[in-house]
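Every protein chain except one is present and positioned as in the full complex.
Just so it is clear, A and B label the chains in written order, and each chain counts residues from 1 on its own.
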Amino acid sequence: MKIYDVAIIGGGVIGTSIARELSRYRLRIGLFEKEEELAFGVSKSNSGIIHPGTQNPDGLIKSRLCVQGNRLTKALAGELSIDLKEVGELVVAFNEEEGSRLIEIKKLGEALKVPGLKIVDKAWLKVHEPNLSDKAIAALYAPTAAIISPYRWVYDFSENAARNGAEIFTGTKVESILPTPPGFEVGTSKGVFRARYVINASGLYADEVSKLVGVNSFSIRPRKGEEFLLDKKEEHLTNHLLFPLPSKNSKGILVTRTSDGNPMIGPTAVDADDKEDLSTTQEGLEKVLEGARRLIPSINENDIIAYFAGLRPVAGDDFIIRHEAEVPGFINVAGIQSPGLTAAPAIALMVCGILKDHGLRLRKKLFFHKHRKKEIHLFAIPLEKTKSLIKKDPGYSDIVCRCEMVSAKEVREAIARGARTMDGIKFRTRAQAGRCHGGFCTTRIMKILSEETGMPLVKVTKRGKNSEIVKKDRSSDE
Amino acid sequence: MIKKMTCIECPKGCTLAVDIENCKVTKVEGAKCPKGTGYAITEVENPERILTATVLASGLSLKLVPVRTDKPIPKKDIKRAVLEIRNMRVAKPLKSGDVIADNFLGLGVKLIATREVS
Partner (left out) sequence: MTNRDLVVVGGGPAGMAAAVTAAENGVKDILLIERDQYLGGLLNQCVHTGFGIEYFKEVLTGPEYADRFIKKVKSIPDIKVSLRSFVVRLEGDKTLTYLKPGGLHTVRPKALIMATGCREKTREMIHIPGMRPSGVFPAGLAQKLINIEGLLPGENVVIIGSGDIGLIMARRLTLEGASVKAIIEIQPQTRGLVRNIVQCVEDFDIPVYFNHKVLKIHGKDRVEKVSVARVDGQMKEMDGTRFDIECDTVLVSVGLIPENELIEMAGVAIDKKTNSPVSEEVNATSIPGIFVCGNSFKVYDLVDSVTRDSELAGRAAAEYIRNAR
């Protein structure tokens, strides 16, 4: 039976960032994700914003972790070679009352050491945000807001963690956790293993996993957020991320941008019951359009080219990051909703601290591979570079996805790095995420996936079992 | 009884009123040319269609070769024609128009390839 020093349950941004941090030390680490690929849970629907740290109430751990995480993320982005764009954000006020709330928010932010905050006036807004509604009277400018690709962030953490020795298992669901002091015997859908410490970072199911060891102190209630994407041609609609003033439950309907350049409007914030309901709704669309138009009046329904919904794993107002005294060695990292993505590296450090406080020796490795090699995306480099790439490897000249200019070589690399599904390839390469949404490239990608992994075409899935793309292959019908 | 139908012999698409007795056409009204009358009679008494489909190829440049019947076949034979085609395999190079099956299903039509395959 395999034995790990630390087992991490959950392969989203929290689990993988913890794995990467722990992989600095001489530890046997195992990460277990129930979906077919990493990031297929909560993380894939994240809006990708690295928050400056304003709009978090004083006194909560998430507030401090957000500001710390903002800094750490920027340093890590360089190490792990991910595109992070520091675009800054504006919290926009439309009347006097909101204007005075801005001042409060600024004060709170400064107390939390959020850098660079300043209140800007109508004149500034007219110059720097020309499409913003002229009903806006002022805004709080927070320069340290940034955007990142949330699922690529997960892959970057996990690849680097794996490079440094962590073992990562997908399609592996934890079904039982038996305390066998010191440590646990963990039963999964693919076998049993032992671990000295277990970290529960399982997102929407954190309460159910915690129940497996008898800790029932919290429950996760999903809160749905619907998001709508606009065509990349509208990329310059805004220059900063635009926020209205926050309400009790959410930061409001925003006008932001994905790190791939699509303007995005949303999210809604609706408490739900079903942890699997990722449907978008007509009401959601209407609410989002209303909110978005308040900020940018020129937005209309015809600009929308894609939409999706995510579920925030809510367990009260704050993060739950603690060692559970009644089950020594079990650490809950639960209720990580916004600003979870931002806070991820800071959460990882906090968890390391907790592990250390509870007896785990953290001895640094002699050789820790800090960096991750950036993958090549044809659409992101100048044409002259493309030319030399092609000379080195003609696979780069074989274009599979026309809308996003993704080559067969990049698709094969994504598969080599762990993609096993059509969505996995989409998240890593952008192929199928362009204007035609896979209309032209789907068949080719299916064939490459089949060639590289040996899976028959009828077994190629969108995101794992039961989501196969086609039902029958004539050439295998005899 | 009177059946209404639209003639599809040309883009005009005349609406035809067809009198039918004992499964035979007794009168056709609304046709602007004799093709329409002919269409109505055939469509009621002996409906036929050109069948187009694909045949699996082995060892050739395409996975499937698109095919067609060179002339229409009776509508009632389409089902078994489709099954027959499903069981066929093509293994030699073809040009557009090459015959894959002479007297296909004994219906006096040819099954021909519509695309070149090497």
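Keep in mind that, in the parts below, a residue touches a chain if its C-beta (ideal position, glycine included) is under 8 Å from a C-beta of that chain, and two chains touch if they have at least 3 such contacts.
What you are looking at is a predicted structure, and each value in this text was computed from that prediction instead of being measured.
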item	value
Option touching the unshown chain, where A:61, A:120 or A:278 are the choices	A:278
Touch with the omitted chain, as defined above, among B:33, B:50 or B:99	B:50
Touch list for chain A against the chain that is not drawn	276-282, 284-285, 301, 304-309, 383, 386-387, 390-391, 394, 397-399, 402, 405, 422, 435-440, 442-443, 447, 457-458, 461-475
Residue numbers in chain B that touch the chain omitted from display	5-6, 8, 11, 13, 49-50, 52-54, 56, 62-64, 66-68, 75, 78, 82, 96-97, 114-116
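Following the convention adopted for this analysis, only the chains that are shown with their structure count from here on.
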item	value
Distance from chain B to chain A - Cα centre to Cα centre, in angstrom	54
Of all residues in chain A, those that touch chain B in their complex	474-475
Contact set on chain B toward chain A in their complex	56, 63-64, 86
